[in-house]
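Left out: one protein chain. Kept in place: all the others.
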Amino acid sequence: MQKLYVQSTLVFLFALHAIDAWADDHRSTPIEPDPMGLVETLPAEYPEHWLLVMDAAFFHMLSGKVIVLDADADTLGKQYKGSMNASFIASLAQSTTKPEFYIAETFYSRGVRGDRTDVVTIYDKSTLDVLGEVLLPGGKRASAMPQRYALTLIDDDKLLLVYNFTPAQSITVVSTETRSVVAEVAIPGCVLAYPTGDRGFTSMCSDGGLLSTQLNEDGTLDSQERVASFFDTDEDPVFERPAIIDGIAYFPTFDGQVRPIDLNSNTARIMPEWSLVPEEEAEANWRPGGIAFTAKDDAGQLYVIMHPDGGEGTQNNGGTDVWVFDVENQTRVHKFPLKEWGLSIEVTRGENPLLVVTNGNFELEIYNSQTGELIRTLGGFGQETPFLVRGAQ
Amino acid sequence: MQKLYVQSTLVFLFALHAIDAWADDHRSTPIEPDPMGLVETLPAEYPEHWLLVMDAAFFHMLSGKVIVLDADADTLGKQYKGSMNASFIASLAQSTTKPEFYIAETFYSRGVRGDRTDVVTIYDKSTLDVLGEVLLPGGKRASAMPQRYALTLIDDDKLLLVYNFTPAQSITVVSTETRSVVAEVAIPGCVLAYPTGDRGFTSMCSDGGLLSTQLNEDGTLDSQERVASFFDTDEDPVFERPAIIDGIAYFPTFDGQVRPIDLNSNTARIMPEWSLVPEEEAEANWRPGGIAFTAKDDAGQLYVIMHPDGGEGTQNNGGTDVWVFDVENQTRVHKFPLKEWGLSIEVTRGENPLLVVTNGNFELEIYNSQTGELIRTLGGFGQETPFLVRGAQ
Amino acid sequence: MSWFDKFTEKSLRRVAQSSSRRGFLRGIGAVLVGSAASAPLLPVARADNHSASAPKEEGDPTQCEYWRYCATDGFLCTCCGGTYNSCPPGTEMSPITWIGTCQNPTDGRNYIISYNDCCGKGPCGACLCIRDEGDRPIYRSDKTNDYNWCLGTQSAVYHCSVARVVGLAVE
Partner (left out) sequence: MSWFDKFTEKSLRRVAQSSSRRGFLRGIGAVLVGSAASAPLLPVARADNHSASAPKEEGDPTQCEYWRYCATDGFLCTCCGGTYNSCPPGTEMSPITWIGTCQNPTDGRNYIISYNDCCGKGPCGACLCIRDEGDRPIYRSDKTNDYNWCLGTQSAVYHCSVARVVGLAVE
């Protein structure tokens, strides 16, 4: 309890000498002094059950962060592995070919005002140090609710795609090799970048169609191909938030269908839709919804947050259940009720995946993804609004 | 509920025409279109019961703010008058000779990292627009829990004093006339700036003494005078957080005395101490404490947050009561129990002052300062940790 | 603004204390005064007093249920130092906006409402109001509230949202 500089401490320590001397010979050897300046590091490849929690800090947007948690650990001390700051509703991408994270973020020279600077900040996975940054020109980075495909790695993670909205729409192409901007590709009327084909991406368009773009090796535009409208964006909208399994993106629709789109070739290919809701439960009007409400596991199962009594206006609400689907057989294999209302989900990689749910209290519920059993709830880690969670890759 | 651009709206509006036409002649004239771009303004002189709430946002320090509230209003809509951002545990000063606020704050070029910039941001009281800023050189601004006298106006508000701690201690002198830094005055071993004499300030020193500084008209150093140690900073510490009434600063001590210091002359003058605790209550060991736990009203009464069962370690806790003192007669005139635990207080200006208490839930309790009656509690205004409240001057 | 449609119990408590835990989000939708697009509106009962001095609109603009907010999403400027049609001091109204059509229960008419964001100060944090009817994914930029609409302003930092009448839906 005494807070002293060493000098003054030594004065009164002298007074204690008699007492301590009395006991000294009875004791074990004392604790060695701790070194100065120790800083922890993490493994360059994260364990399967580690999470990257994207806390947008909606009430304090300049103070967003990405928190690295171990979902297997029992106590906060063991759960919390580190953090990275992430300013103004940032986006995150993780490389699997380099030990790097990429955070697309925005700064103003005076906090909320002044000169704007958009950057991709490059973090080392092991040290969580900033390795460098790529300046994004034009102040174009989309400012929106977090989306998994607002920042996309393609071409063995050599190219990073940043979605822009000003409201003109484009993709800024960043080379992770040279850490520089190499191109900007216009995607008029379309949004986001789902990895597609050899070295490309697909965007979803306002007419209910798609736009598939292929890039050259240097990241410049090679070709673009439009896929004609296949749904009515007013009356029968498809969510722009798919889970991608073996190159097939499963896009839920507002009314409870799923629309698979094959992204394995250079141009997206529409596949037949099927229903998420078994016929015998149709009457309860179950619908998908939430923030990041779709996920997949490495065995190829699709996870969707569902809510009953759905209708116009309920599409972003979240839900009471997570349903799990076999996409091959187009059947539901599990129906897991959630402890609290669920807003976003993620499933970790590997053979024993965990289902992670951001609940309405902005805590993370960790479930066994095969049994639906609640294992633990992660909270109290300094989070405000963790809208989006990514499993460590 | 339909969110449409005007063009598409017009299409379906046509379909509704028949229905509306039916009703048209029975109706009053329709609402006129609202103008575009309206922005509210405030009076250049704020009413007596307006507050400046300094929310340091301790969990999101880059996102601090100062919120202007009307403590007289019944509803949040009428209470909330506006806000100013205030980055990284900022300090606030309000001029009474110019319609301006001054916020001393700190920015980094990349939020939490990069190049540091300290500034005094100048706000217009009426528009809450930024009028300009003064760059503070050296990255020296003290980063500490909010203090009323870390930013002090003197000389009819022509000079603004910014307290620095690196840990070397100094005062940066800013001219509010030229909006520029005019001097830096070393105050070795001393802290803060209590307005003193003609054009000066007094600082409290580590030896239990004081340092009184007078400036020239241009803000440069004129003279400094040390006042010899008058208390033991280890055993009998004086709080550095006084309420100043008629130029006399009333400094509570840890053990429940008050030490008045006359700041009316150019050198501070120590006055005899007296006890905050009536003899018959001494046994309960009442002590002052909290964050900004002293205040005064324009009638010259002193307000202090008190807690019973005080002792080493309780000095920053806050308390259960606010006690009100007649400083002339050195007697307690009121003993107000608080609804919730109190951390900080302020009393508004004028003849019908309100007592404002920041409670442990980080809400503001508004009391009648003469009866102790709780009038209302202000909350839900986007605050995180409003450590300090200033009455509008 | 408007990208906090996605909601959550914790934050919603600030808006609607009384909702039941599950399904509270649906409850918010239920206060809407019906959708002009999905079903034709019947004229509502008119006030007895038709004089020019009769109130043209009623309700509390600091509440999420207020008629003009039928498509709003974000912090209500009425709780942040602004009004339903003006920005708080020191903020800038975004010229780019999304449009809703809301029925005024006082005169039964449908009005086109422009939900301009006020920008340049950090999030107000008071009176979060979320209504998602008619919202579409971000590929429909004309109909989505997932974007921050502080576009074309000096700063893109979102503070709060207003609800301006820009015209009568039918003349």
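Letters are used for the chains, namely A, B and C, taken in the order the chains are written, and counting of residues starts over at 1 for each.
The rule is simple: contacts are C-beta pairs under 8 Å (C-beta built on N, C-alpha and C of every residue); 3 or more make two chains touch, one makes a residue touch a chain.
In this text, all values refer to a predicted model and were calculated from it rather than measured experimentally.
Taking the full assembly into account, the omitted chain touches A, B. Checked against the hidden chain, the listed residues B:175, B:233 or B:393 yield one contact partner: B:233. Checked against the full complex, the candidates A:34, A:235 or A:283 give a single residue touching the omitted chain, namely A:34.
Mapped onto chain A, the footprint of the missing chain covers residues 1-6, 8-9, 12-13, 15-17, 19-23, 26-42, 63, 65, 68, 75-77, 80-85, 123, 126-130, 380-383. By the touch rule set out above, chain B reaches the unshown chain at residues 58-62, 88-89, 106, 108, 111-114, 116, 139, 142-145, 147, 165-167, 169, 189-192, 204-206, 233-234, 237-241, 290-291, 307, 309, 311-318, 320, 340-341, 343, 360-362, 385, 387.
Here is the rule we use: only the chains that are shown with their structure count from here on.
No other pair of chains has as many C-beta pairs in contact as B-C. Using the average of C-alpha coordinates as each chain's centre, A ends up farthest from chain B. If you average the CA atoms of chain A and of chain C, the two centres end up 29 Å from each other. A separation of 39 Å divides the Cα centre of chain A from that of chain B. The set of chain A residues that touch two or more partner chains comprises 59-62, 111-113, 312-313.
Chain C has residues 32, 35, 121-123, 125, 131, 133-136, 142-143 in contact with two or more other chains.
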